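To keep things clear, I will list the structure first and then write my remarks on it.
All protein chains of the complex are present and in place, except for one that has been dropped.
Our next item is chain A:
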Amino acid sequence: MASIRKTYRRTPKVELRSLTEESCEFVLSNTDVSMANALRRVFISWVPTIAIDLVEITTNTTVLNDEFIAHRLGLLPLVSSRVKEMKSPFESGEDDDWTDVEFHLNVKCTGDDTMDVTSNDIQCDPRHPDVRPVTDPEGKGILIVKLRKNQELNLTAIARKGIGKDHAKWSPVATTFFQFMPEIHINQALMETLTLEQKQEWIDSSPTKVFRLNPITRQVEVENAEAYMYDGECIAKAEELGKPGLVDIHQRQDMFIFKVESTGALKPDAIVVMGLDVLLNKTHDLIESLETEAQSHAAQAGGLDS
């Protein structure tokens, strides 16, 4: 058993390429597809955030109906940096567990112009002022509903902790995905049999800028392997030119370019770290249950023997 583990043990590496408020990009290497995909799935549906879950509507004379407004409120990303301190209603056991954040929205249009109700109009829970709707740089807020004169909306909303598996509103990422790192080898010997025009023609056949012609050496070089979209255009072109095998393109099965775009609820790095935590916990849970299972099996087997 131990020997098998040893064979498959790897030391995955993460090389961070960029990190902004909204997104991050890193290269995950020395691991395989299952690991990359597991991470992706965890980021999307297991990293917890806070989102509005229950809405009590007192007055609603807007054009949108109650359920529709409640649904829109649910989709507002809330700053969830403190989500770890919270308990979801399913986890909570103690009375003093923090499960709810309360928001109020009380607006009425009195002017003749159409009034926009945005996430800026939401009154935050005084006890948890840091749980608030995500703001955009311009501070315009997210539109919830538009009001005409004398229309009114008065509601209380309760936000809870949850995960994307339950509902997409709890997913912390707008999108997260990985790409296989392409590996491109140009057969320079064969390439040299092409004329300069043919080389340029071949380079242009790729819809994205992958190759370039070195003006000095007049050789075709790989400019940006990652831009390659696996469209096969350049391979097709090579065959059209009568030079199959001009280029050899592979996907590396152990290296992934990972991109995480946040909804704003969590910082992208937090999503990654929390995701890793979740994955780790899940693995621990798995090992634990495997062990219990093994023990009970052993006990049963022993019971049968005796």
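By definition in this document, contacts are C-beta pairs under 8 Å (C-beta built on N, C-alpha and C of every residue); 3 or more make two chains touch, one makes a residue touch a chain; residues count from 1.
The working rule: contacts and distances are computed from a predicted model.
Within the choices "Endoplasmic reticulum lectin", "thioredoxin-disulfide reductase (NADPH)", "Large ribosomal subunit protein bL20m" or "DNA-directed RNA polymerase subunit beta", the name that UniProt assigns to the complex's undisplayed chain is "DNA-directed RNA polymerase subunit beta". Although one chain is not drawn, the whole complex shows that of A:158, A:190 or A:213 it is A:158 that touches it.
Listed residues A:29, A:60, A:80 or A:262: the one in touch with the omitted chain is A:60. Per the touch definition above, the residue from A:106, A:120 or A:251 contacting the chain not shown is A:251.
Taking the complete complex into account, A:33 is the one of A:14, A:33, A:273 or A:287 that touches the chain left out. In the full complex, chain A contacts the hidden chain through residues 33-34, 36-38, 40-41, 44-45, 54, 56-58, 60, 65-68, 71, 75, 89-90, 92, 95, 99-100, 102, 156, 158, 164-165, 167-169, 171, 175-180, 207-208, 229-233, 251, 259, 261.
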